[in-house]
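Yeah, one chain of the complex is gone here, protein chain that is, but the others are all in their spots.
The chains carry the letters A, B and C, assigned in the order they are written, with residues numbered from 1 in each.
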Amino acid sequence: MIVALKSTSTNEQIAHLENWLKSRGLTVHISRGEYQTVIGLVGDTSKIDDDLLSGLDIVEKVTRISEPFKSANRKFHPDDTVVETCGVKIGGGNFAVMAGPCSVESREQLCNIAEDVKKSGASVLRGGAFKPRTSPYDFQGLKAEGIELLLEAKALTGLPIVTEIMNPAHIDMFENVDIIQVGARNMQNFELLKELGKTNKPILLKRGLANTIKELLMSAEYIMAGGNEQIILCERGIRSFDGYTRNVLDLSAIPVLHELTHLPVIIDPSHATGVSRYVKSMAMAAAAAGADGLMIEVHNNPSAALCDGPQSLTPAQFDDVMKAVEKIRMVI
Amino acid sequence: MIVALKSTSTNEQIAHLENWLKSRGLTVHISRGEYQTVIGLVGDTSKIDDDLLSGLDIVEKVTRISEPFKSANRKFHPDDTVVETCGVKIGGGNFAVMAGPCSVESREQLCNIAEDVKKSGASVLRGGAFKPRTSPYDFQGLKAEGIELLLEAKALTGLPIVTEIMNPAHIDMFENVDIIQVGARNMQNFELLKELGKTNKPILLKRGLANTIKELLMSAEYIMAGGNEQIILCERGIRSFDGYTRNVLDLSAIPVLHELTHLPVIIDPSHATGVSRYVKSMAMAAAAAGADGLMIEVHNNPSAALCDGPQSLTPAQFDDVMKAVEKIRMVI
Amino acid sequence: MIVALKSTSTNEQIAHLENWLKSRGLTVHISRGEYQTVIGLVGDTSKIDDDLLSGLDIVEKVTRISEPFKSANRKFHPDDTVVETCGVKIGGGNFAVMAGPCSVESREQLCNIAEDVKKSGASVLRGGAFKPRTSPYDFQGLKAEGIELLLEAKALTGLPIVTEIMNPAHIDMFENVDIIQVGARNMQNFELLKELGKTNKPILLKRGLANTIKELLMSAEYIMAGGNEQIILCERGIRSFDGYTRNVLDLSAIPVLHELTHLPVIIDPSHATGVSRYVKSMAMAAAAAGADGLMIEVHNNPSAALCDGPQSLTPAQFDDVMKAVEKIRMVI
Partner (left out) sequence: MIVALKSTSTNEQIAHLENWLKSRGLTVHISRGEYQTVIGLVGDTSKIDDDLLSGLDIVEKVTRISEPFKSANRKFHPDDTVVETCGVKIGGGNFAVMAGPCSVESREQLCNIAEDVKKSGASVLRGGAFKPRTSPYDFQGLKAEGIELLLEAKALTGLPIVTEIMNPAHIDMFENVDIIQVGARNMQNFELLKELGKTNKPILLKRGLANTIKELLMSAEYIMAGGNEQIILCERGIRSFDGYTRNVLDLSAIPVLHELTHLPVIIDPSHATGVSRYVKSMAMAAAAAGADGLMIEVHNNPSAALCDGPQSLTPAQFDDVMKAVEKIRMVI
């Protein structure tokens, strides 16, 4: 951590700051120049509050060299985390595809899709029971009933299930859910993250629309600080200025995250592009770039889906994507 | 609402769609061209789900002409909403300044600042009891105790108080709070918005870092759909590519929002810039652009603030800002 | 093209507009509703000026259904364009890798790299003679001498060369250059594009940092309107809010562009990420997503490169990338 001081700082002020920093257990190196004095801090700076330091009268700029996340940091945990549920492994060379409808609509719909995606090689069933929708007038999901239907589809197919939570008060309803998803809009819903830190369930944490990679890792850190280290990170597109795709899929997040953290990283090309005909090429690209898995929307009748129809694949299209991804996986 | 159809659509498909749309109570106008057929929908389209329509096989593109928000829409409520609490009015020509520390830290700190900002002309006291922080290792607020201290400062000064809620489960603790704030990170925490729709408290709704103006209004619509129409909108900077200010303050949101909605609009120059020495000019600009109020951080000792010190003004600086804003208000 | 009219429009005004539109050769369909009248325009709208139409008193909003680009539009030219130079083909199933140093530094440097990249399978040699640098104090390229050295390396290896032009006045110096590059910063330097439209050279057109896909195609249209249809499009990262990579590589631009245009699309993972250790995974992802080629920086001694060292691969690293990309190409 580097602290550049204002040129107006007095020797007394600098000495005062130096002592305070040393009292926090840090080694302090001071470089004095004609125009600028710079302090280098060495040691565990992850619990130093940048804002507090920046707020000091004599400080011009604070720059972090090391990252403020610790449990999620690969530097301190060099080996890949492998998340495991119902025999399915994600991360550390294990590739998993989560597929299913955006929303759970009915028993028949869900069970049919579940059987189809299992046949094509998916290892986790996804389906929204609680749906975050921009408009209060749009379909909000089947809620508790949706979770029941997911559990029925699990009983039928053996596929573990992943579904989204939106309210810390709902956590009891998720008792039998295998992987709990935190959606992009709730990535910084810290109250929800803290609650999930107390569970022992794998958490699928989606990156927010305009959140940095560092913020994503800090949100993972919230969950890990509570004791739950089974986290899967998911990139699903970031907001940009162009409208041809719903968001911009940031595939370089894969190598960047693999470098910074030991947690597995999956890609959701359906939400990222918002257009079903772009899903295949982005799924193949994600596999080629080293993703640990995919999350893909599949619907037996996308034209009649109650939500996000334009981005859903039919089971036949999904089967085609799985074959293409499999070929990529074999050569890397 | 305009629906452009794919050139491959058959007459039968088009007739089928036409009938379905008419059954939703809409007037349907069809323009057939050599390369493209276009359907114009007239009537109340606010409850039509864009995604559902886009998902139909024959649809190429859906364009909304009218807005999907209704309760917040000025077209249907031409007069300005005036939010009122403890005798303080906001909107419809009434200008209100909310000031106070980022975090409530102690009784002495809060009461001193409350008296100072009241003297300078603030009409609402702000102060964070629950603090959303990017890092789990940073100070998270005094919580319930913070609300108690705010109520003490209210008793002392008579200023109504505004403070942020982060969890629907905390709503009982906010019983005596005058204005409940929804922070930028929770603008699309729909579960929270729905709960707030059931209260009869004024809500201060902050725009998310990368949320469009339409999304802000849809979030207001969530609260209003529950029956609570006392909403104050707040622009506090959007995320961009430059780092000289923390965010980019979008002051053009003021005339845009005043055109689209009857709800009052205030500006938070402290969070937007993140730098106390830019607060004055942005506060003056906001007043000149027609804002209905301001939210400004004031701390008796910014260098020692437990959170967001760099953006806080001292009481003396705040007094100077208030005098400058007052001059602008007098000429517009 | 859809024109929504203001609710205040009179019948006379609407009839006046209708006649004017018909006089431009368009078929006009008018849908009148209680709150809104909408005009659908069918025919060749590519030469209608949106701004002119939006500026009319009675117009509320103009929405294009069809694209304003024509020569570049796949609708009118369904077959892939194949750009060819010195026997190298790009597009229509032909994959080409352009490799070489960011800047041409010396004969020895360039010739060594050229031989190395040829051996690894590159088919075009890249190298900057004129360098656009943010700072006037940074190295600006060897200019004319750089082009001479590129031609020497071409004579030695047989590889055609690609290098960037920054000034229409320099065009004579590019007489023997095989592919002329327009850099991201000059994507909307329309004077330069017009000059290049008069040449018969293949043009490599890079997408600007914050330009939409439509704007990229309109810039291609500038060149094509002059008669030069040999254009290769290049995605090289767009500007975003995160700093872990220099830009965000928008790989979904590959399927989107392949749908909208018949022109070949290549990817530059070196400039997009700005970090050499992320180049391999992004090159593989680009190949998997269906790119028609790659542009990769290679330097014999990246640590001593006069420009963009951190993103350059060594020849050995480049060879490794080529082998990985080749494997991906074989399975798609």
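Criterion: a residue touches a chain if its C-beta (ideal position, glycine included) is under 8 Å from a C-beta of that chain, and two chains touch if they have at least 3 such contacts.
None of these values were measured; they are calculated from a predicted model.
Every shown chain touched by the omitted chain in the complete complex is listed here: A, B, C.
Within the full complex, the residue among B:Ala72, B:Met173 or B:Ala286 touching the omitted chain is B:Ala286. Checked against the full complex, the candidates C:Leu41, C:Met166 or C:Ile232 give a single residue touching the omitted chain, namely C:Met166.
Residues 46-47, 49, 51-52, 54-57, 68-69, 132-139, 166-169, 185-186, 188-191, 194, 209-210, 215, 218, 221-222, 225, 239, 302-310, 312 are the ones on chain C that touch the missing chain. Residues touching the missing chain, restricted to chain A, are 2, 4, 27, 29, 31-36, 38, 40, 42-43, 60-61, 63, 65-66, 239-241 (touch as defined at the top).
Chain B residues in contact with the hidden partner, per the touch definition given at the top, are 210, 212-214, 238, 240-245, 248-256, 259-260, 272-273, 277-278, 281-282, 284-290, 324, 327-328, 330-332.
Just so it is clear, only the chains that are shown with their structure count from here on.
When you average the Cα atoms of each chain and compare centres, the chain farthest from chain C turns out to be B. With angles rounded to a multiple of 5, the C-alpha fit of chain A against chain C returns 180 degrees of rotation. Core chain by CA centroid proximity to the global CA centroid: A.
Separating the centre of chain A from that of chain C, both taken as means of CA atoms, is a distance of 32 Å. Contact with two or more other chains is made by residues 240-241 of chain C.
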